[in-house]
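Below you'll find the structure, written out as structure tokens, and then a few comments.
Note that one protein chain of the assembly has been removed; the remaining protein chains are unaltered in position.
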Amino acid sequence: MSEFMQFLLSGLTVGAVYALVALGFTIIYNASDVANFAQGEFVMLGGMITAAAYAAGAPLLLAATLAIVLTAAIGILLNKLAIEPARGAPVASLIIITIGASIFIRGLTQILLDKELHRFPAFSGDDPIHVLGATILPQSLWVIAGALLVFVALWLFFTRTLTGRAVLATANNRIAALLVGINTRYIMALSFALSAAIGALAGILITPITLTSYDIGMTMALKGFAAAMLGGMGNPKGALAGGLVLGLLEALTAGYLSSQYKDAAAFVVILAVLFFMPQGMFGRKVAERV
Amino acid sequence: MSLLDVKGVSISFGGVRAVQDVSFSIDKGQIVSVIGPNGAGKTTLFNMLSGVYSPQQGEVRLAGELVTGMPAHLLARRGLSRTFQNLQIFSAMTVLENVATGFHLQENGSLLADLLGLPSARRRMKRSEEQSMELLKTVGLERAAGFEAGSLSYGALKRLEIARALALQPQLLLLDEPAAGCNAVETEEIEKLVAQVAKSGTAILLVEHDMKMVMRISNHIVVLDHGEKIAEGTPAEVVSHPRVIEAYLGVAATEEATRYAEC
Amino acid sequence: EIRIGSTVSATGFASYLGEPEAQTLKMLVDDINAKGGVLGKQLKLIAYDDAGDANKARTFATRLVEDDEVVAIIGGTTTGATMAIIPTVQEEGIPFVSLAGAIEVIKPVRSHTFKTPHTDRMACAKIFEDMKKRNLLTVGLISGSDSFGASMRKQCLDIVGDYGITVVGDEVFGPTDADMTPQLTNLRNKEGVQAILSLGLGSGPAIITRNYAQLAIDLPLYQSHGVASDAFIKLAGKKEAEGVRLPGTPLLVAELLAEDDPQREVALRYKQQYESMAGKPVSTFGGYAHDALYLVVDAIERAGKAEPAAIRDALENTKGLVGTTGTYTMSAADHLGLDLSAFRMLEIQDGKWKLIE
Amino acid sequence: MLSVSQLRSSYGRIEVLHGVSLEISAGEIVVVIGANGAGKTTLLHCLSGIQPIQDGNIVFRGESFNTVPAYRRVKHGLAQVPEGRQIFTSLSVEENLRLGAYLYTDDKVDRDMEDAFNMFPILREKRNLPAGGLSGGQQQMLAIARALLSRPSCLLLDEPSMGLAPILVAQIFDVVKNLKSLDVTVLLVEQNAFGALSIADRGYVMETGHITLSGEAQALIVDPRIRSAYLGL
Partner (left out) sequence: MKRLSSKQVTLLVLLALIALAPLFFPSSYYLRIGSLVFVNSLSVISIVILTGYVGQISLGHAGFIGIGAYACALAPVHFNVSVLTASVLGAVVSGVVAWVVGRPILRLRGYYLSVATLGFGMLIFMVLNNEAWLTGGPDGMVVADPGIRALLKSWGISLNNAEFWYAFNGFVLLIGVWIALNLKHSATGRALHALHGSEVAARTVGIDVARFKLRGFVISAVYASIAGSLLAMQNRFVTPDVAGFMHSVEIVTMAVLGGAASVVGAILGATLLTALPQILTFLQEYEQIVLGLIMMLVMIFLRGGVLPSLVRMVRGRG
């Protein structure tokens, strides 16, 4: 029992990490149908900038705020300098641009900061909390709470606010969006800023647990992407569920089956889910009328 | 035996009964029109007949063979082809290539021959391109043959779809609002084309809101409303049907329609 | 001018190893040149970054040999990269000093291939010796799925029987995994387990150490030389890392070495030089590069000329060259030339490395 | 109200509008007719800002629109019902309508939405369903309703009657006529030339990127050239 509990807590922790990254994907995807593979770099920047500022003597809260603001600014720049000029390019080109951007950001970080691993203290100490014979670190609770909070915020944003709907409209039909008076450029900039900020927040929350370095972005992007697809791209519910399911799958496989093939098991399950639900768990099936 | 026999087909989408228990049939060379208000289920009916959706109830027979829910590409082999209300164009291909895909079943040979670029494969390609050019002439698009299809105007695309559908040399042709976006003169050209195709023995199932065309050209009309068949008969019978007038034509159009139905 | 080539993984998944190697080579070459060079000639280092990709390593090796016309190559941070370089250097007859751990590099002996790191097998032996001494005879194993972890795991499983130790659990973690509590829980729950051995590098071992504390496992924890750097203590946390044991090169504890230890001077000098240049703690891996360069320089000096064939012959006759890793004595049958004494058993106490023995 | 002079526009290197000029006064209904491919849609796209212009001027209420981005033209009161409907397929019918009034957050939005639902009751029935599932004609209604929600002072309609049942075609023309009484100026592109000319004040005929004929609607409807080329009489 305590064993199962431990696997569960581990899965929740890791799952919340994935969910946070996956949630970051949703906004840009919803605004432009682009899976932004530089999303992982936002996560990296969040952690790295905070670590650097903290090491330079800034209080943690200030360091974190700085990281979020800077990363959001980089997100806006990415949109302005790379995505917007390429408007109308095929999706494959946009993906390559985001991958190019991710290589660029990684390269820049390795020079401006460094190539070392970094960590900063957990927000509420390192004393484990005991739950039914298993333990969880307080920082994990921060991560889980962060994922839930971002989820709720995004969900409200997309379903309750006009701006949220304008984001969806922009991706769905850019011309129509312009015709109803939506400033699609502003919407895109906003989406990149929000996505980047969420990514940075994710990076800040998880670094005390996972450590960070200039090159974690790609893995983060991949796991987050996989989680988002499992849940159904573009839907915050899907991102949260996808992330948690992926994390739990990995932990339970590592615990009960084989730690060697835990990533494999996760992908097998993703393939199986997509086989039965080609739109992911919560993906909307858009009826394309003919 | 009729060419197409539809018996009691139904389908619903999350509670919306799009088509309910509709039956009718078409003979060789006949033109049957399906009319009805917007959202009556005409396009959905087409989608069920052409393998885009599978009917939840009922059965469809094509030349006597049960083809209910058969995938579209197999129906194509059995001589059924269609156009779309929401255009389905291969927009990155040229106009000529768009039509040439209509010859797919004729030109499709062994994969190996294609990979090795054998002369037989090239001959087949060439023939379908020549035939496509003929069809483009028929619909008046020969000058656009080399253009990228995505650059055509809406009306031109409608005619391109008709040409592509004709390329299959179908026994049964389903046309979903072929004259939408065309003016009166262009509509007449399409009408002529349709009549000509029917004369060659192809049965035609037509959805169209242009009453002038429908009334003049149809042998038989099926009227749908809210997914159900509310009337059926010759043009003259249908225009005088009170439910049809009330639900679909309205007073003004009835007058006009009656004029054409009678001539 | 004497051209020496290098291809290491300065970026990519093995940059944790390759970056200090690259920096060390550059620093030392500058240093040697400032002191007048070798045989009165300046050294020229032509350095490439293969990002740990075997295919790239192979291409760069070709480039070094064919285009840059170097007289010797240092590099191949990972075993895969090294193995990809070998056919080229063997065919073209260029001496090559590898920085990779696996025993396959020098076994069977290849005419032009040498290496400086002790083999993974030696690290395993050192750990098992210590376990045996402490009577810890049932261990749980957790290893990284990357090149380093997999190679260590293989070598350790190969020889563990020789020490009368049984492995009761065999878990794996990925190089970017965030939480290893499931694996550790399983190991802890293994019947009769007396110690846990973690084989890996990068963030994994630090996370394992932290998870270890989180789960309050009170068995001795061993790490491999893969984490032998002060950075590890910082990342794992002083409290969490307390009591962790691992085999390390003398470099790490240079200050603690006996005054008469022949390695003390070399290790201390390199350590100070590196730390003031790079602004970060020295790591075992930079030490490998240090030794490799000095092996080559020593060979050139003894050969009296900078020609590949002569350098190769001289390398094979290296005798008693003191490096940061150990003292090298090569022969036609041994292209590594280190013995077990090159490893020292270390323990973290109060956030500091302590020599045991 | 809207004045267009010597407008040129091209796709890539192919020019499709070769200097089009037209003039619309406030409160007028003006219709443009022309064969397939004449450039009518392109003209409307230039006016709404979706399609860049190479030369010429667009002046709306005395202001040059040449460089005003599309989304800001809506704020100035110019709205378009585009060809091919261009609805937001993945959003619900209601969300589509709400986005029509994107620029407004006042109470009038709700009233306008009610009006739209009253105009096309089927939309009320389907308000919570994704708009992509609507039938062709229903989507056309949605596109018209959405454009009206942006409170235009000038409405550009690209073949609004396309795909609508006869009973609705009549209704749409009524709606357009009513707009006049609400002081909305209308530029109407129609293939149903007869219907359109019957409600219009003036008309233009467009052929391969040129305006070739213009005049009072009543005069055009009896013009023999129009009757044979567009009315099929």
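Going in written order, the chains are labelled A, B, C and D, and every chain counts its residues from 1.
Basically, contacts are C-beta pairs under 8 Å (C-beta built on N, C-alpha and C of every residue); 3 or more make two chains touch, one makes a residue touch a chain.
Because the structure is predicted, anything quoted here is derived from the model rather than measured.
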Item to check | Among shown chains, those touching the left-out chain | outcome: A, B, C
Checklist entry - From the list C:I4, C:A54 or C:V227, which touches the chain that is not on show? => result C:A54
Checklist outcome for this item: Among listed residues B:H104, B:K137 or B:R243, the absent chain is touched only by B:H104
Next on the checklist: Using the document's definition of touch, tell me which of C:T77, C:T119, C:S151 or C:T318 contacts the absent chain.
Outcome noted: C:S151
Checklist outcome for this item: Considering the complete complex, of A:E116, A:E250 or A:D263, the missing chain is touched by A:D263
Checklist entry - In terms of residues, what is the contact footprint of the unshown chain on chain A? => result 35, 82, 85-86, 88-97, 99-108, 110-111, 218, 222, 225-226, 229-230, 233, 260-261, 263-264, 267-268, 270-271, 274-275, 278-280, 283, 290
Item to check | Interface with the unshown chain - residue positions in chain C | outcome: 10-11, 47-49, 52-56, 58-59, 62-63, 65-67, 78-80, 83-84, 86-87, 91, 102, 104, 145-147, 150-151, 154, 172
Checklist entry - Which residues does chain B use to touch the chain missing from this display? => result 50-52, 71-73, 75-77, 81-82, 84, 88-93, 97, 100-102, 104-105, 107-109, 111, 114-117, 121-122, 124-125, 128, 164-165, 167-168
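Operating definition for what follows: only the chains that are shown with their structure count from here on.
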Item to check | Chain closest to the middle, measuring from C-alpha centroids that were averaged per chain | outcome: A
Item to check | Result of counting contacting C-beta pairs for A-D and B-D, higher pair | outcome: B-D
Checklist entry - Taking each chain's centre as the mean of its CA atoms, how far is chain B from chain D in angstrom? => result 28
Item to check | Where chain A touches two or more other chains at once, by residue number | outcome: 287, 289
Item to check | Where chain B touches two or more other chains, by residue | outcome: 13, 43, 85-86
Next on the checklist: Edges wherever two chains touch, nodes for the chains themselves; is that graph a line, a ring, a star, complete, or other here?
Outcome noted: other
Checklist outcome for this item: Chain pairs satisfying touch are A-B, A-C, A-D, B-D
Checklist outcome for this item: Note: in the complex, chain A contacts chain C through residues 3, 6-7, 9-11, 13-14, 17, 110, 114-119, 126, 128, 135-137, 206, 209-211, 213, 215-216, 219, 251-252, 254-255, 258-260, 262-263
Checklist entry - Inside the complex, what are the residues of chain D that reach chain B? => result 11, 14, 33, 35-38, 41, 83-84, 122, 129, 133-138, 140-141, 159, 162-170, 191-194, 228-233
Checklist outcome for this item: Residue set of chain B touching chain D in the complex reads 13-14, 16, 36-40, 42-44, 85-86, 151-156, 159, 177, 180-188, 209, 211, 247-250, 252-253, 257
